[in-house]
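All protein chains but one are shown in place.
Chain naming follows the written order as A, B and C, and within any one chain the residues start at number 1.
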Amino acid sequence: MLRVGIIGASGYTGVELARILATHPEVQITVATSRQYAGQPLSSVFPNLRERVDITCENLTPAELTDRADFFFTAVPHKTAMDIVPILLAAGKKVVDLSADFRIRDAAVYEKWYQKHSCPEVIKDAAYGLPELYRSQIKKCNLVANPGCYPTSITLGLAPLLRSKLIDPSTIIVDSKSGTSGAGRAAAVGSLFCEVADGFRPYKTGGTHRHIPEIEQELSALYNDDITISFTPHLLPISRGILSTIYASLDKEISEDELHGLYREAYDGETFVRICPPGVLPATQHVRGSNCCDIGMSLDKRTNRVIIMSAIDNIVKGASGQAIQNMNLMNGLPEETGLMGAPFFP
Amino acid sequence: MLRVGIIGASGYTGVELARILATHPEVQITVATSRQYAGQPLSSVFPNLRERVDITCENLTPAELTDRADFFFTAVPHKTAMDIVPILLAAGKKVVDLSADFRIRDAAVYEKWYQKHSCPEVIKDAAYGLPELYRSQIKKCNLVANPGCYPTSITLGLAPLLRSKLIDPSTIIVDSKSGTSGAGRAAAVGSLFCEVADGFRPYKTGGTHRHIPEIEQELSALYNDDITISFTPHLLPISRGILSTIYASLDKEISEDELHGLYREAYDGETFVRICPPGVLPATQHVRGSNCCDIGMSLDKRTNRVIIMSAIDNIVKGASGQAIQNMNLMNGLPEETGLMGAPFFP
Amino acid sequence: MLRVGIIGASGYTGVELARILATHPEVQITVATSRQYAGQPLSSVFPNLRERVDITCENLTPAELTDRADFFFTAVPHKTAMDIVPILLAAGKKVVDLSADFRIRDAAVYEKWYQKHSCPEVIKDAAYGLPELYRSQIKKCNLVANPGCYPTSITLGLAPLLRSKLIDPSTIIVDSKSGTSGAGRAAAVGSLFCEVADGFRPYKTGGTHRHIPEIEQELSALYNDDITISFTPHLLPISRGILSTIYASLDKEISEDELHGLYREAYDGETFVRICPPGVLPATQHVRGSNCCDIGMSLDKRTNRVIIMSAIDNIVKGASGQAIQNMNLMNGLPEETGLMGAPFFP
Partner (left out) sequence: MLRVGIIGASGYTGVELARILATHPEVQITVATSRQYAGQPLSSVFPNLRERVDITCENLTPAELTDRADFFFTAVPHKTAMDIVPILLAAGKKVVDLSADFRIRDAAVYEKWYQKHSCPEVIKDAAYGLPELYRSQIKKCNLVANPGCYPTSITLGLAPLLRSKLIDPSTIIVDSKSGTSGAGRAAAVGSLFCEVADGFRPYKTGGTHRHIPEIEQELSALYNDDITISFTPHLLPISRGILSTIYASLDKEISEDELHGLYREAYDGETFVRICPPGVLPATQHVRGSNCCDIGMSLDKRTNRVIIMSAIDNIVKGASGQAIQNMNLMNGLPEETGLMGAPFFP
């Protein structure tokens, strides 16, 4: 039994880690932290966990934490994470960090989009936790930077096209739509039910969203050259789900069949990437609650563009599920352990 | 491996049976029927099942079905079920019937609320599939009548009070609210998104809903005397979930503590009934996607009434999850096999 | 043109007052206050009002306010209202107060459920602003206490039955369901989209909700005797709407036709109360955005109970629309001025 700690258990990624780990056969949650709810059972913060997860929130320093588990998830905001992770690593622990702090390989880029980095030297030791692209590195690492939700949907969606150099990368436009759980559990007027329900809106447009450097880093790595994209996030009146609609101009001719073949081959054997058959399009309601990324595609012959649509559950494959997938890899467990639940529909 | 057949796989209870069975370690789905989708993979009808459930819908007569599985779920409308079930039983198969056809022990009552029964002699062989009340009968039966969704939430909610004769049964009023999946997947104007979303309404008021005789049968059995209730169902703008708010006048004095103690004791050891601690109330979003029934309670000293609130996911504990719980019992498997997933929140 | 001031314009009742007044032909908004948004146009707080409402929020003392309008809506929390209203009245202004501060005629009762009252002597000068019951008093008053949302739906629903002494008032049980706008615009975790969406739950059960004394006051007045009720509020995953399902035992025999006749007669000529025809039930989606109260009814002959169902839009007839209806009456305007918009559906 792997002894696992959740640092920052009272957010939506925290409760989702606990939910999935509750039925993971090789793991035991031995410590969970929350400043705000210290002393309360996690299941009183999140009653869905009642009689399924038996752990009480504590307010502990990183130093106090190290003995309490063998493996840690840091599910805290960026900046907070970079102060905790080095201490856990120094104590010989393995960590999946769900914040942005170790995702950007170039500290200068990180500092431009976020703030000063307190331990830039640790970044190079972190693997980027997208198993479909970095499985071998992840297996060998003590620190995995769990990808952002938008970057996961976009990188998986574009990888086959970029690797095969089929598209002109300067034409990439990504129009993404996210469920409201992506905004976290902070009490903010903009996240109130009445502000979000029965509505839809863009936010952080014009190249200002902080996931952009992460997305561009990964797309550039796949293409072996610098890529700059247009990215527009939108807020959906749903709790879970991201759908990214990705446009690019084709550099080479390709048929619908060849396109589907390219994707099926690229993700052959991948348990969590499901390629929609020709004529079928992905939908967030078909990945809900699961670690799946569903990818569909369309050719627009009138404009010589390819349209890739990629759907994930933002708090599973876009956060906690992928984190557990990484945990499995880092600990020699079968990658899909605890993650094979089918999406729930309706 | 138990070979399992789903008769009527293309409804919401069908897809939910398949979703849960997909990760059930002791079961294999060997046949699934659907007249409308015959020849299509079930996962093309329900893309959430893609690469998780590998079965193709067939249009088969009951006679053609019998060899294809050892155990059957009949997830078809009432009246259709009564024509299929006897054939499966005669072939030595075990069946959980999710329709109403074998729930009402008195065929005359059934015929008053539904229509003529074609095999009333089979009814007596059926156990009522509420394991928390009828576990030993279920284990011994070849046919289990899976309870209705409303009856499940109400019977579990009232059982401890009725058995202990604490309330005046003539004062029982049940105000229930159900998610829209309860209306099934038939294309009907009243179930369209635009008709249901952002709204709320009662239906089948004044003692006309067909679940009433089933509810009264079970409440009367618990009280050992005839009980007639008022029952008002309402339609919620959510997909999954039932919450029943149940009112009754107290016949004896009881404190909040004693009331909670009564319920904790009544359901001690029950994996799927969770008693909310004092001061905490149940919510459908805390049982979503799970086989749990959460029960909370309140005393209104101003009016000498007790209020019981009971929440389930109507297509899990109210249908497919409970059906699998029954299947486990009927086949000597641990009752909770495949059903321990914690509810999804958010 | 009546010069109107909105005190507390940045809540949901404030924006709804502004929305309705924007097309009211006899009124001009001359002042709007908000501590939090002082200096900002109200239409930048609520972009739906852009180019329709041209007023800037100010942070003013009551004394500074008095000259700025002839008529005031106080859309502030209880306790705050009682400190402002007397100053406005003393300056010769007319006021509709949307808080609870002047609804309860007995200050001792108010103080038991809320807190100490700072101007109990003003209460007797206030009319209870339910025009269908108190029209003549409202016309003569300088201060109207605008009813609570739940009390509006319940009092209108029960008035004909109580006046005609058809029911046993000790048997009244009210099961109410409210949209989330009733919780206001405060940033609270419990009102976040992810906490409310796709869910349903009761709250403040067991006779603890503060609307109870107001409801009982009005029901008792109608019955001419003290009435104590059971009342359970629930939170709906919709923004607007309250539906109250009200149960009572019949003291006299009555047919469905007579029952409908009683209600049609009781509300004959009332523009904003619509009696559902026999066989039709009310729904919040059919009153959305309007000042209507739709009432349906059902007899349960099996239990000798009557079930009344009453639907309003909680921020129109349950708050701002009714406040404007009262304003019209207090100023000699046709009662329905500005309020005849039909409900929005879908």
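Structural remarks
Going forward, contacts are C-beta pairs under 8 Å (C-beta built on N, C-alpha and C of every residue); 3 or more make two chains touch, one makes a residue touch a chain.
Quick caveat: nothing in here was measured; it's all calculated off a predicted structure.
The chain not shown here is touched by just one of A:Thr80, A:Ser164 or A:Thr245, and that residue is A:Thr245. The hidden chain makes contact, of the residues A:Asp125, A:Asp198 or A:Asp225, with A:Asp198.
With the whole complex as reference, residues 12, 15-16, 18-19, 22-23, 44, 46-53, 181, 197-198, 239-240, 271, 274, 276-277, 280, 282-283, 285-290, 294, 340-346 of chain C touch the missing chain. Although one chain is not drawn, its touching partners on chain A can still be listed: residues 170-171, 173, 175, 177, 194-195, 197-203, 205-207, 228-230, 232, 234, 236-241, 243, 245, 247, 281-286, 288, 296, 298-303, 305, 307, 309, 311, 346. By the touch rule set out above, chain B reaches the unshown chain at residues 12, 180-181, 185, 187-189, 191-198, 237-239.
Please note the rule applied: only the chains that are shown with their structure count from here on.
Chain A and chain C have Cα centroids separated by 45 Å. With each centre defined as the average position of its C-alpha atoms, the distance from chain B to chain C rounds to 38 Å. Contacts with at least two other chains are made by residues 12, 181, 197-198, 239 of chain A.
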